[in-house]
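Before I ask anything, let me first share the structure, which is written out below as structure tokens.
Here the complex is missing one protein chain, while the rest keep their positions.
Every chain is named by a letter (A and B) in the order it is written, and numbering of its residues begins at 1.
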Amino acid sequence: MAGRGPMSFTGPGNYREEAAKTIRDKPEVRTSITAATRTFDAHRVHAWGQIDADRWRDWARDVKSHVLGHLDEYLEQAEEQLTANGAHVHWAETAEDALAILGDIVREHGVESAVKAKSMLSEELGVNAHLESLGVHVRETDLGEYIIQLLGQPPSHIVGPAIHLSVDDCRRLFHERLGTPLDAEPDELAGAARDALRAEFLAADLGISGGNFLAADTGTVALIENEGNIRLSTSLPRIHVACVGIEKLVPKLEDVSGFLQLTARAATGQPIGNFVSLIQGPRKNDEVDGPEEVHVVLVDNGRTKLLADDAAWEALRCVRCGACLNICPVYRQTGGHAYGWTYSGPIGAIIAPAMLGLEEAMPLPYASSLCGACTDVCPVRIPIPELLVHWREKAVEQGLTPMTETMGLKAYAKLAQKPDLFAAAGSVLRHVPLELGGRALPVLAGWMQERSAPKSSKKSFLQMWKEGIE
Amino acid sequence: MAMRVSLFATCLCDQFYAEACADAVLLLRHLGVDVDVPRGQTCCGQPAYNAGRPTEARDMAAHTMHVFEDAEYVVLPSGSCAGMIRCFYGEISGVDTERAESLARRTYELSQFLRQVLNVETLGPGLEGRRVAYHHGCHALRELGVKDEPLALLAGCGAEVVEWEADEECCGFGGLFSAKLPEVSAAMADRKLDTLPDVDFVTSSDGGCLLQLSGRAKKRRTGPPFVHLASALWRGVAR
Partner (left out) sequence: MSARDRILGRVREALSERTAVEHPGSFEGWRPAAPALPVDGLAHLLEAAGGEIVRQPNVDAAAAWLASFCADFGSSAVGETVPEPLRPPLPAGAPDTAPLGVSLARGAVAETGSLIMDARDGRRAQLLVPTHVVFVRTRDVYVTLREALIELADDLPSAIGFHSGPSKSADIGQILVKGVHGPGRLVAVLIGDGD
């Protein structure tokens, strides 16, 4: 699989084990993630309370659905405009293709060092490991990404990559790597990072970013951030490469106004990201600085597969705000690492089956109690629980579910159409001690591992009714 | 002529909360309603639907629609099953959509029925002085939009429904989810239990949620009693 490197992921297949391990062995992760996500969500609630969030979300959903329905036209328009702006446009079908394009740029320009703006797509593609294999020094400049790069870990959340770490974790890390005192305040830690990274910004040959939105009418890559490292990464080095998923298109620059605000409010509760970059192309003749070359790599890597799915295409509306992660009661027990892939939480579970293939993505569509909290907060109204059930249906069709589950549910459904047998089976359930039954039926074993056996009523209600209720 | 209500006990409550179903019957009769319990009722089909098996779900739904064909009102002591019927029966692939929609229109979760149809305000003084925590089951809350109804009914019995930070968060039951991913499911229950204030009992309109929370609490040897909403409200009548 593309992009496997020291910092990349182990795959969703180990979700249950990884989740169990995290919960059991690293309870502080659950605590940190719960606190961070609750804070993010509280900010979103406040920020949405200031606007007519329902109307904004309807609008955003419709713009994105419209774009996706005419994606080929908008991609062509964006390419035309970007080219007219002096940018180079590349098309990458797979992660390997994208990495090859980057490799060509690196070789052609003798790139020795690169600074990176936070980009989930670049994680998905495995950019860092690949560039390092080509001898390029790659430095993550977003503070959270910098921290996890030093630790050799992948990001844990779409917006806050290091939310699984505590202040003390950071203190220890910075003490070791940057020589700050063990009791340094966050200010001092950030100051040490800033000083270390400034040198890198100034020396880098190449800046790599993602793209939050791509406006087709003006050929504009829009980027959102709070620190300023994206502005720096896309302004100082002589070459800037933006990797942009093909689903990031919006029709007009004007439309970007609505998305910038809605996404910021959904992600962190801000009216807008602290810094927004609107990038058209390389520096113009009347400008004193800016990159000499700008490359935009339009990436497919499974997105057309998702687009082809008659239900799951709606997941391509995602603006990567993280709101679904912040509200998800499943995600907050473990953070993102347990999901074993770049994208975790509810959004990860509904795009993985198309982008990784359903078998590779299992059991993510089942890593949900279908509580529905996510779809209540999605700014572009992706029907997440519906799509989880959709992928479960596909898993059944493709024979990816355990035999015991298939047999069990088929038998159960048959029983449910024969009320007398159903009642008799219920009676058996009531009379066999569940502690024993637990060992026999895997379903019950799962229950019994973490909970006491439920106590059945002495008589079933239907029995009581037959006997008369006074 | 008195209003007629058909009770759908649901597979889970029939086995594990039978007394609560009986309490629901007594409560409805107390409010002047005729209650019948149509024969042949089994399961609404939600476990199959959520497991991605629309064929099995369709068969169970067809059976259920047949059983409740002549019902004027169908009332369930379960938010998730009522949600399944109201919100998803019409979506099941291959289902008779007209019959599904007809049943959906007549279907209510218990507290929803008491408030929205019977307009119940106060039941009695039976819960006076009791501190109660209410767990909002996800399906009742997000699919049926039932949130104020149970709270108003409990307050109407004199209960003090106390603030609970995690009251609207999923308990981790999710049907098969609790057995397929038990560690995460238990951690979700722990989140609920660890944030629970000091109360006389916890109540909810969903048997699955109550099994999950009480099962975890018992394993951890912690927690107050967990009481089904139907039983809590019948207690509230207290003559």
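Some notes on this structure:
Quick note on the criterion: contacts are C-beta pairs under 8 Å (C-beta built on N, C-alpha and C of every residue); 3 or more make two chains touch, one makes a residue touch a chain.
Since this is a predicted model, take the numbers as computed values, not measurements.
Considering the whole complex, the hidden chain is in touch with A. Within the set A:Arg177, A:Arg194 or A:Arg238, the residue that contacts the chain not displayed is A:Arg194. For the options A:Thr304, A:Thr406, A:Ser427 or A:Gln463, the residue in contact with the chain missing from this view is A:Thr304.
Touch with the chain that is not drawn comes from one residue among A:Ala19, A:Leu99, A:Ile239 or A:Val256, which is A:Val256. Here one chain is not drawn; of A:Val167, A:Leu182 or A:Ala424, the residue touching it is A:Val167. Mapped onto chain A, contacts with the missing chain fall at residues 32, 35-36, 39, 50-52, 55-56, 58-59, 62-63, 65-66, 69-72, 75-76, 79, 85-86, 91-93, 97, 141-144, 147, 160-163, 165-167, 170, 186-187, 189-191, 193-194, 197-198, 201-202, 217-218, 220, 226-229, 231-232, 234-236, 246, 251, 253-258, 260-261, 270-284, 286-290, 294, 298, 300, 304, 307-308, 310, 313.
Definition applied: only the chains that are shown with their structure count from here on.
Separating the CA-averaged centres of chain A and chain B is a span of 33 Å. Interface of chain B with chain A (complex): residues 9, 11, 13-19, 21-22, 25-26, 37, 39-43, 45, 47-54, 56-57, 59-60, 63, 138-139, 142-143, 169-170, 172-189, 191, 211-212, 214-216, 218-219. Residues of chain A touching chain B in their complex: 15-16, 19-20, 23-24, 30, 34, 329-330, 332-334, 363, 366-373, 376, 389-396, 401, 405, 409-410, 412-413, 415-417, 419, 422, 426, 429-430, 442-447, 449-465, 469.
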